Structures are given as structure tokens and as C-alpha cells.
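Of the protein chains in this complex, all but one are displayed in their positions.
Should a chain be cited, it is by its letter among A, B and C, assigned in written order, with residues numbered from 1 in that chain.
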Amino acid sequence: MPGLVLADRAPAETTSAPIPEPAPAELVRAYRTMVFARAMDERCLTLQRQGRIGFYVPLQGQEAAQVGSASALRPEDWIFPAYRELAVALVRGIPIQLLIDQFFGSGGDELKGRQMPNHYGYRRFNFVTASSPVGTQISQAVGTALAARYRREPILTIAYFGDGTTSSNDFHAGLNLAGVFQTPTIFFCQNNQWAISLPRERQTHSTTLAVKAEAYGLPGVVVDGTDFRAVYAAVAAARQRALGGGGPTLIEAQVYRLGPHSTSDDPKRYRTDEELNAWKARDPLARFKLELMDAKLLNEDQDHALWEAARQEIARAVAQTEATPPVPPLSFFDDVYAVVPPALQEERRSLEQLLAAGTVRP
Amino acid sequence: MPGLVLADRAPAETTSAPIPEPAPAELVRAYRTMVFARAMDERCLTLQRQGRIGFYVPLQGQEAAQVGSASALRPEDWIFPAYRELAVALVRGIPIQLLIDQFFGSGGDELKGRQMPNHYGYRRFNFVTASSPVGTQISQAVGTALAARYRREPILTIAYFGDGTTSSNDFHAGLNLAGVFQTPTIFFCQNNQWAISLPRERQTHSTTLAVKAEAYGLPGVVVDGTDFRAVYAAVAAARQRALGGGGPTLIEAQVYRLGPHSTSDDPKRYRTDEELNAWKARDPLARFKLELMDAKLLNEDQDHALWEAARQEIARAVAQTEATPPVPPLSFFDDVYAVVPPALQEERRSLEQLLAAGTVRP
Amino acid sequence: MTELTLVQAVNRALRHALQNDPNVILLGEDIGVNGGVFRATEGLQKDFGAERVIDTPLSETGIVGAAIGMALYGLRPIPEIQFQDFIFPAFDQIVSELAKFRYRSGGQYPCPLVLRAPYGGGIKGGLYHSQSNEAYFAHTPGLKVVIPSSPADAKGLLLSSIADEDPVLFFEPKRIYRSVTGEVPDGDHRVPLGTAATVREGTDVSVFCYGAMVPLCTAAAERLANDGTSVEVVDLRTLVPLDEPALLASVEKTGRAVIVHEAPRFCGYGAELAAILAEKALYSLQAPVCRVTGYDTPFPYALENLYLPGVERIAEAIRSTARAG
Partner (left out) sequence: MTELTLVQAVNRALRHALQNDPNVILLGEDIGVNGGVFRATEGLQKDFGAERVIDTPLSETGIVGAAIGMALYGLRPIPEIQFQDFIFPAFDQIVSELAKFRYRSGGQYPCPLVLRAPYGGGIKGGLYHSQSNEAYFAHTPGLKVVIPSSPADAKGLLLSSIADEDPVLFFEPKRIYRSVTGEVPDGDHRVPLGTAATVREGTDVSVFCYGAMVPLCTAAAERLANDGTSVEVVDLRTLVPLDEPALLASVEKTGRAVIVHEAPRFCGYGAELAAILAEKALYSLQAPVCRVTGYDTPFPYALENLYLPGVERIAEAIRSTARAG
């Protein structure tokens, strides 16, 4: 498997069945998703600068890791994302209209304007709603895997998180539980080298992040996260093992966050242009494009058309979102509980009166 | 070093200077402390059964691990105990009168009757006051080590904890911080095979507990915790490395809890007599006694005298504690803050009035 | 009907739920082979298997995180925290995740589970085996908080909690796990959440309480009956959602309110009750509201009997409230 190495001294487990290479059509589809994600990212950064959306978390540099991992899953597998997994959402088939609606917190947002941009999730896509506190999804993913196994449903769960999040309480709790109960779970760490301003080597003194698997008796693998095929192979192998009863895997995909941590961040304060440029030379999109062109699966015109189609579809979605009425003012009282309790009804009524009297305005 | 093995695949670091064997007098002193601890344990279990103290946590089976580790420290090193470290306290020279006072929560208790038995600590002995929530002392010990290094004071800190506590948040946070900052800290895990009713192999799927060190880039060692010399050597080596700037070490001392988890526990519910008996055959006291007798450092009469002396001293301390007046009734309002704030003074006054009126009784 | 202790009633409710709903799963430390350190889960692993009554590693973070993951998938997990004092490693999962999952997903991901934990003092447990932490959770929108005071309510409220569509924190007064016995209906006994119980009617002073304080308040009320003071004792049972009509109705009748809990006074649950009275029953109040609570210190070991509200302190507070104004 290209670019895939077993972590330093991690208990090596090799799967019996060989992992099939993705078919050419799959490769092109994957590339198209990566283009789409990159185009979304560029557009959303602009929307944020223009003040049309409030905040944005870019994913540039992590497209191959995300598309490669998500492509190796099946739709019934449950995804527990962090906040940077736009390309995973696209692979899952979540309509970009939904995502743009969420970024705007508009009336079309199925989350009803409750969360900051990038913190979305859709039950019908088995894509669990993200939160901001890092790591909490990791132990939850283990619980869901336990539940699925209890029901004898042959699915797995995958938790996405970053290098910094390996320091969280839930990383420790989640991986330990998964080891003890041998749950069908993949822990997919996108090591993008930075946790805001903290570099990977000051996050932890371990040789790799994958080696942490050994603390829980799990296999840990390091994979070149700029290489779609390598990531795909690693995740497909881990999936096969998990569903065969072989238990969980920790995968460290080595990537780089090419952009800022978020639109609130200025990476020039803490990292050098040299480092950035070295990684820009390994841009996963550029690499994949060359590979596809070498394999005669893509030419420049087709590439250009992919970008154009993506930009147009995104523009249409933004236009539609901006034509959508805002979330109804009293809707924020819903979904605290299954049924609005009396005291909260009273609070809602009091706000309704203030709105009706024009004392406060939406 | 007898009984000492490097953890499975942990990064091996060997110290340059050889660790000196303890002198014969030190060995005898160590044995005497182990006898003392065992005698205290037996007495306190009886006191609890008689209802004279409310609760007790025995240490039987862990004496060699505790005395061995504590003997390799210097008095200026800071100890962060869990709740089972009676023999460590004895090595540190904490007078048994203080301990017995604490167990009774009597007026002589320097902790002023604030805590359950076994949850003690004495600043002048660099023995930090224990709490019940497991693991919290681990990250604290790292902070103290950082503080000492900041002040250029050549001491180390040692955190004691059990096998179950490797699953705690603070184990993860503490070892990771220690790795990143290379603090002079020893993480001393007494793997007594059980966390109340959960056996070690269902606590975590890792091969050993020491191997968890690798997740933080630390050396991890496994040591036979029933062997005084092996434990002493492991801790002395770790201390030497830490003070030489070589960073922290995780030590797993393999022992067995021969008694119940606490006086509230009935181990018959979850473990077999066979297992218990197998470990009884490895009783650290019996082993050490034989070694000392072989080396002509001890004979039966001397052993008997040690036991007698211990029992008498304990009996005297218990008698003195029972003759001590109880903690003053209003003292529980002190030490919440440096100075009792007005609202709390008011609460104290109101209780004082109720006491004065005889409405409530101490 | 069967005569049971409170902890037996909890056990019966769990057994009933395991028997009748395959989605019910128990998980926690020492709950399986050992039957729980208070024996609340005694016999359940034996009868329902280790897949449904799960002994977990020592991680409250993991217990609650995993339980949330199970609930998202459609199970009805019932995690146990061994002592409420040890709930804090799970605080992030409870407050950031459990309480907010339904909300943040726009209603897509309900997260119904019942987190059980024994709470409270009076067992010589010192700082870390005695606390009453209900106020933290009562202040967290998205959670329900339930505290029973009798065997029948323990079973009935627990079964209602398990059936509820929202996350419920179910705190059990360990001090009266065994000291209180009572008749408990067999089968699917339910006590609805959100309804207080007037355990003793009276006309002069209202006493609001819950959990282990209820028997003490009742004892104090009986004592005062001898002096000719008629005391109404209201057991709130559900702290969230609060039965506000019951609170207000009682004070409208008596004009006087005493609030009793074990937790420290400052920003405790009693503050909310007093605040509601100051907002909505001011004109009914004939005397200052009075709180009888744990003092604003950590929970002491040797002097816990002075720290905790006892019958005498409660009776004295009722007496002076009856006289005031």
C-alpha cells in the first residue's frame, strides 16, 4: 500500500483479504469532491471577509485525508466529525445547500441557526452533529459502536479529530474503552501539524501520534495524508478488520493545515513561510491531479470544467440561502427538551409579548 | 537489577551511574517499616470492625513496592499519594500518632477532622494531602515539578496511583505534560491487579501498564513490586535520570492487593481463592524476611521483637488518640478561605447560637 | 405491593426496565460482577448478561461519553456514577454534550438516558462521598433532575425517567438507601416527572425539600404539631422541571416558606425556590423566606452531624418562621 507505514513499534496486524484499489471512476469522483471542497473553502473565506457569514474553519491541505477516509466507508457507518470535515460531509452526499444554509444560520438551516458555521450534522446521513469542545465525539463514537454491535448491525463508527485533540480526556477514555471492548471503531487523526499555534512536537513527546495506540492495545498506523490512495487503503483495511471482529484502529494521517486555524486566526504569528511553502509543494489536490493526468483519467479542460461546475453550484446555493427568510424568532425555545416545559413556555410567551409590543426586535 | 524489566518495547534509557545497593542497615530499617505497616493495617482493620474508626483502606501486599520506592527518595522530594500509601508515609517519617489521630478524626488530627481515614498529608513532610477522586494528584505532581525546576531546586515529585487510575483523565494529562516539559517526575503505578472489582486485564487492553509511557515519549519500566530491592533500584535509577535532566519515568510495580479494596468491600464477590493464594505465596514481607535471614541480617527473635515493638507503639498511639478531645465544633468553618468571609461568619454565629441554646448538640 | 428499601426499589425498577425494553443497557464501575458498591445493581448482570450490564474501566468521562453514543443510536443507556462526588470527570460530557445534543442538532439527535448516582451526606463519607451537587445540573438547560425520597417514588420516578425522551440525572439519597422501607407497587409503577408531592398537609408554614431531607422535615413537622404549629411538607421530587404551581399554591395558603437541602446554601437549589417566591409570591409572604442548608464549606468528616440540617435545626427554623412578621 503506497505511503502507508505501520507506526513505530505498534502491534502490527495485517488484514487477510487484500484491499481493492478504487476503480478509475471512483478516483475521478474523489478528485471532483476534493475540488468541490477546495472551491467551497475559497468561497466561504470570501463570504466571511465580506461579513456575509460570521466565521469559517477552512480545510485546505486536508482534502485527500478526508476524501480518502470517507470514501472507504459505507453510508451506514456513523461519522463523528470535528469541525473541519467539510470534504467528509461532501463524500457522504450532504447537499451543499444544507451546508451553506448552516453557515449562514438561515431559515433553511436544518439545525435552526443554533450553531456556529462548520458545526453541523445530519441524522439521515449518519453524520453526527459536531460541537466545539474538542474530543468529546471520540468516546461517543465508541458508545455508538457498542450499541451497533449489541444490535448485531454490521456497521462501524469513525471519529475524526486533530493532533491537538490527542491530548484531550476523551481521546484517552475513548481509545481505552474501544480497546477493552474491541469495538468496531476507527480513530482517524488528521495530524495537520498544528493545534492553533502549538506545533505537533510540543503537543506531545511521543514519536508519532499513531504510537499512542499501543497504550490501549490497538494497532496504530501512520499514513501520508496527502495521498488519497494511501488513506483509502488504510481506512479500508481498518474497516475490514473492525467488521471482522478485529477491533479498533488508530490512524494518523499526516497532513498540513495550509490556511489559518479559522477566520479568527493569523498563522503568520506563529509559523514560517518556509514551512508553509514546503507543504504547499505537497498540496494534495495538485498531487492527485498529476496522478490522474498521468493515468489519463483527467485533462486540463476537464479539470477546468470541474472547478467551474463547483463554483457555479456553490454560487447558486449561496444565492438561494440569501433569499431564504431568517430563522423564526421564537424557535430558539424549541429542542431544549422533547416538549417545551411550562416554565420555558412562560419565558417564550414573555418574549413573544415584547416582540409584539415592538419593545425588542428580531 | 533483580526483578526489573524494561517494559515491552518502551524506549530503553539506561542511567550512567550505577545504582548502589542499599546498605544492610537500610535493608533492616526497610523491613522494620514493612512490619510496622502490616501491624498498623491489622490493627486498623480491627478498629474499623469494632466501630472505633469509620473506614479503612488496607495496603497488605503492597509493602515492598511502597517502602522500596519511598526509600529511594530524599526527604525534599514531594510525594503525591493516593489513599493506600501508609508505608510510604511511614518511610517519610510521619509519626504514627498523627496518622492514628487522622483515622479517628480526633482533636489531634492536624487535618482537623476534615477527611475520611487514609486521606491525610503533612506539608512539613512534603507529603501532599490526598483526596478521593482518583488520578487528580498526577497532573498536580507535574506542576510541582515544573515549579521546582523553575526555582532551580533539585528535587523531584512522585505520584502514586493504582492500575485503575491509568484510565483517569489526569493520568493522560499529567504524563503528557511531563513528557512535553521533561519534568523531574516519577509516576509510580502500583498495579495491584484490581480496581475494586475490575481486574487489570479489563481495565485496559495494553500489554502492560508501563507500555503506556510510550504514548508520551517516556521510558516505562515494569518491576516486581513484591521485591524491595528491585523497586528500590528502579526508583533510584529514575530519580537519578530525572535530576540529571533526563525527564520523567513511568514505573509499574506489579503487586497484589491481599485484602479488600476497603472495609466497605467484599472481594469474595469478584475474585477466587486460588488467585489470592497464589499471590499470598509471594507475600512481600515473607520474601524479604527470608532474604534478610539468609543474609544473616535478621533472626526469628529479632523479627518477633520488631512485631512486638510495632504493636506496642500502635497501641500507645491509639490510646492517646482515644484520650484526645474531639475537634472543636465550630472548627469546620475554618480554612475554606484564608480569612472567614462575612457571610460564613454569620453562618458560624448562627450555629454557635444553636449550640449555646442546646438546640443542636455536637 | 412489596415492602422494599429504597435501594431495593431502584434495583426492581432497573430489573423491570431490563426485562421490558431490550434497548436498556446499564454501564458503570463495579455494577456487574460486584452488583454495585451499594448493591443497587445486584444480580442484574447474572440475569441479563455482561452485554447489558457492563463493567467499565475507571473513567467517568468514558462512561458518559459512551452512554451518549448509545443513546444517539437509539438505546436507553443507564450509566451509573459510583458516587455523585465522582461525576466531575464527566462534567464536560454532561454539560457540553448530553444537555445540548438535541438542541444543537435542531432536534435531530435526542439523547435520552438516565444517569444514576447516589448523593448526599450522613454516612461519614467526608468531603468526597457526601456531596449534593444537584444545583450544577439544575442550572444546565437540557437536563432533567430527579431525586426520590421513598422506595415507591424511587421505583416510579426511575421508570418514568427511563421512559422519558430527555436526559435525566437521577440522584439517589444513599443515606436512606436502607433506613427507609415502604410498600412499592409491583410491575410498571410510574410516578410522573414534574409533580411534587405534599407529604403532609398544613396551614401555617410550608416546607420545601427533597431526597434524604424529606423524612427529617416530616419529623420536624410532627414535632411542631405538638406545639400547635401546622406544617405543610412538600417533597419536590423533580427539581427540573420544577412543579412551580405546587410551590406557589402552598405558599399562597401558608404565607410562610422554609426551604431545606443538604447542599451549601450559596447559589444552591433553594436559592431558585426563594427567588421564585420573591418574584411570584411576594404579596403572599408574611415572613421572610428561610433556608436551612449545608453550610458554605466543603463537606467535613468528623463534624458532619453539625454540618447537615437535622431535625432540630429544621424545627427551629420552622418555629421562628411561624413566629416572624
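Side notes on the structure shown:
What we mean here is this: a residue touches a chain if its C-beta (ideal position, glycine included) is under 8 Å from a C-beta of that chain, and two chains touch if they have at least 3 such contacts.
None of these values were measured; they are calculated from a predicted model.
Among the chains on display, the ones the left-out chain touches in the entire complex are A, B, C. Interface note: of B:Gln48, B:Gln115, B:Thr165 or B:Thr226, the residue touching the hidden chain in the full complex is B:Gln115.
Among B:Gln62, B:Ser131 or B:Gln254, the one in contact with the hidden chain is B:Ser131.
Per the touch definition above, the residue from C:Met1, C:Ala50, C:Ala225 or C:Cys267 contacting the chain not shown is C:Cys267.
Across the entire complex, the residue among A:Gly113, A:Gly143, A:Gly247 or A:Pro284 in touch with the chain not shown is A:Gly113. One chain is missing from the display, and on chain A it is touched by residues 54-55, 105-106, 109, 112-116, 119, 131-134, 164-165, 167-169, 195-198, 202-204, 264-265, 269-270, 326-327, 329, 331-333, 336, 343-344, 347-348, 351, 354, 359-360, 362. Across the interface with the omitted chain, chain C contributes residues 85, 88-89, 91-92, 95-96, 99-100, 103-104, 127-128, 135-136, 138-139, 141-142, 240, 263-264, 266-275, 277-280, 282-283, 285, 287-291, 296-298. Against the chain not displayed here, chain B makes contact via residues 78, 109-112, 114-115, 119, 121-123, 128-129, 131, 133, 136, 138-148, 150-151, 157, 169-170, 172-174, 176-177, 180, 334-339, 341-343.
Following the convention adopted for this analysis, only the chains that are shown with their structure count from here on.
Compared with chain B, the chain whose C-alpha mean position is the greatest distance off is A. Averaging C-alpha coordinates per chain places the centre of chain A 44 Å away from that of chain B.
Averaging C-alpha coordinates per chain places the centre of chain A 39 Å away from that of chain C.
In chain A, the positions touching at least two other chains are 169, 172-173, 176, 180. Residues of chain C in contact with at least two other chains: 57, 59, 61-62, 89.
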